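Only one protein chain is missing from this complex, and each of the others stays in its spot.
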């Protein structure tokens, strides 16, 4: 294997109660694990406890195969990847401990896992290039298994990067059928994360539910934003001095999903709409890249409509 | 006089036409003036030309008294201050030239003028302290002639700074009467700028019209903002990763006035509402101070519902 | 007591070893404590483990008086404050546990403690006003017990805030004597933190050693900085596009102490040295205030010449 041993990362949250930190740490310690990082947060108003904990399991724990009967509730698509990385046994045990003994929801991932990612695009290529170049530079621990476009424009550049491009046109009349094709492809490729890289179609609530794994979107505005479309035109008309971009998980309520990251850039009266669009492109790509990176490193915990980002 | 000779600053805007820069510069040059700074902007969509031009007038121009008959249209309260600084004659001539020959609206001010400013407050003192300390440090070329509070809370600290504090309570029933008292005071003190330093009352459209001079407000949100009140609570509930503040001129449409300056601060899940309020205080005071400074230096030109800031 | 029960905050660091998180958490849990926040860091190169852990002790632990014989090694001036807050018994026990069982250095503070702070000033007042106003607004959990100036300029404003001002002039000839007077005052007032708010004298290595408690300084430059004095003049001469400020702990090596916080502001060719100085003042006060706040909240852990800031 690699020289750096694989670590396990658990994201937990649930009702706060005394002793949670001690009990989680004690469980890991008793199994011979060595905690590398642990980060907690309490929402004192809501009485919710959050934890990200990363540890090196004892070597025996990562050697075995996943027993056929293991069921890891709530770990969703990450579970399948865990099986491949050989950490399934301890994952199952930890998930049972956290769920049954502590009443916590848990998401577990292995640093050795490489989630399978699909990038959805339309015509704009700035976020797409940026994601792929960072991925090729080793910044993203994942496998990009497909690029899905509702337009064929980016087929050539995807091919140039050696990526599979699948053109699935979407129109109002064919949307349901197109989403069915997308879902079939995602299932076939066992995709665990979809990144919408300026994909200009709204995914239906039905699609999101059937996919069942996270979808990260980049919104070309600050949120809260001007109502309606064309945010850079509206920003220009209002004479704002800052424009923003927001990366969030897609939910059935458009642009209302949990925010992962936001950033802004300064603009002046000298900047026309074209300049705002250009500056916006820089924002969009850096904000989306940061959100994807945090997600892949297991740093983002969703609860309600908010995120806890353990950066 | 002082060792640095007074300069004149003109803010012009009007329909774009060839030769504007040359004609303005030529007029000043022909009078023996020396242009120190000149900054232009064109809104090519709207066909509007904007200019801020600052020059040292020939010495003769600033020596004379203001002739009784001079009328400087559109220069509003600044006109009266110009009379005091002895630049009235050239101001009148320049305003006629720009208005009649070029069809431009013009605002003229002298670097020697010290606009008379009133600060409106309620109970929060952070913006108030900040403005006064910067003013005492020499950052603001103005005279603070009164502090007006709808609550008496800041009377003592205003007095500690040697400032006149006037308590004018405002209730729904007494609002019209209270605004009449405010207006009478502003007229008596010949106030040329009102700064709302977290003044928690909405000024009526009637008040703004009768006052006739600029009013700068600090809004404790980014704009566009969450609808409704308590922006920090809403920001916290939405899980935003940035909070903002916006300084703008007050207009009859609440929070819709021309934006002068905006800034943001980063927040995380660790920050509760109290932290957002505290970070917001820092934002509010720095954003308001910058807006006031730009206004006093004659760097802000309003047109429509937007500003051109020649910084 | 207050309605929010006092919490204990421990800052630990020492050689990394498996089980540290579990053992610390287990110790607290076994005593009936409830961990509110725990934040760890590992310097994997140096093999050092760092932790900030905050917990509510069981009520019995904070009720008792400090036994006369308790000795809390390494907790320095914080120890004395602990005695006053009634948390001495558990502190002594925890310090022994961490030191003897885990080989960690530990600093313990109680959220109920209010460290006694002295502010050192010269003539510039911007950082001084800022610190005092934040303190009065409740942002700093501390008691400001004295303002020490090598010039008398700020005596009146300190008095206006109700603060004791002590004028201790310093010249090359009298430096040793002046520092002796400063030390005597700090001891008499049981000062636990000195904040240098643009204090323009270098404290001797001897002074720092005898004082034995932290001293926070604000450096009016980015660090690494231009060698020599007058950083804003040098920045202007070099034509930099950003200026910075750095808050750090004072050490015997001038400007080489552990950095707590840094920030920058953008400048252009339009900004003269005076503008850089003015913008620098804003930076200095915000950077110093943030550093002091983090220190007082027990978020800064020093090791070697660096800091870990658990923000």
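By letter and in written order, the chains are A, B and C; residue numbering begins at 1 in each of them.
What we mean here is this: a residue touches a chain if its C-beta (ideal position, glycine included) is under 8 Å from a C-beta of that chain, and two chains touch if they have at least 3 such contacts.
From a predicted model like this one, the values you see are computed outputs, not experimental measurements.
Colleague: Return the single residue from B:6, B:35, B:48 or B:166 that touches the missing chain.
Modeller: B:35
Colleague: One chain isn't shown here. Among B:5, B:26 or B:169, which residue touches it?
Modeller: B:26
Colleague: Quickly run down the residues of chain B that touch the omitted chain.
Modeller: Residues 18-23, 25-26, 28-29, 32-42 of chain B touch the chain that is not shown.
Colleague: If you put the missing chain back, which residues of chain C would it touch?
Modeller: Touching the missing chain: residues 41, 43-45, 50, 222-226, 238-242, 244, 258-264, 268-270, 272, 305-309, 311.
Colleague: Where does chain A touch the missing chain, residue by residue?
Modeller: 125-126, 129, 133, 137, 139, 160, 270, 278, 281-282, 286, 311
Note that in this section only the chains that are shown with their structure count from here on.
Colleague: Taking the mean of each chain's Cα atoms, which chain ends up nearest the overall Cα mean?
Modeller: C
Colleague: Can we say the copies chain B and chain C touch using the same residue numbers, with more than half in common, or are the two sides different?
Modeller: same
Colleague: Would you kindly tell me how far, in whole Å, the mean C-alpha position of chain B lies from that of chain A?
Modeller: Centre-to-centre distance between chain A and chain B: 45 Å.
Colleague: Taking each chain's centre as the mean position of its Cα atoms, how many Å separate chain B from chain C?
Modeller: It comes to 39 Å between the two C-alpha centres.
Colleague: In chain C, which residues are in touch with two or more of the other chains?
Modeller: Expected reply: no residues.
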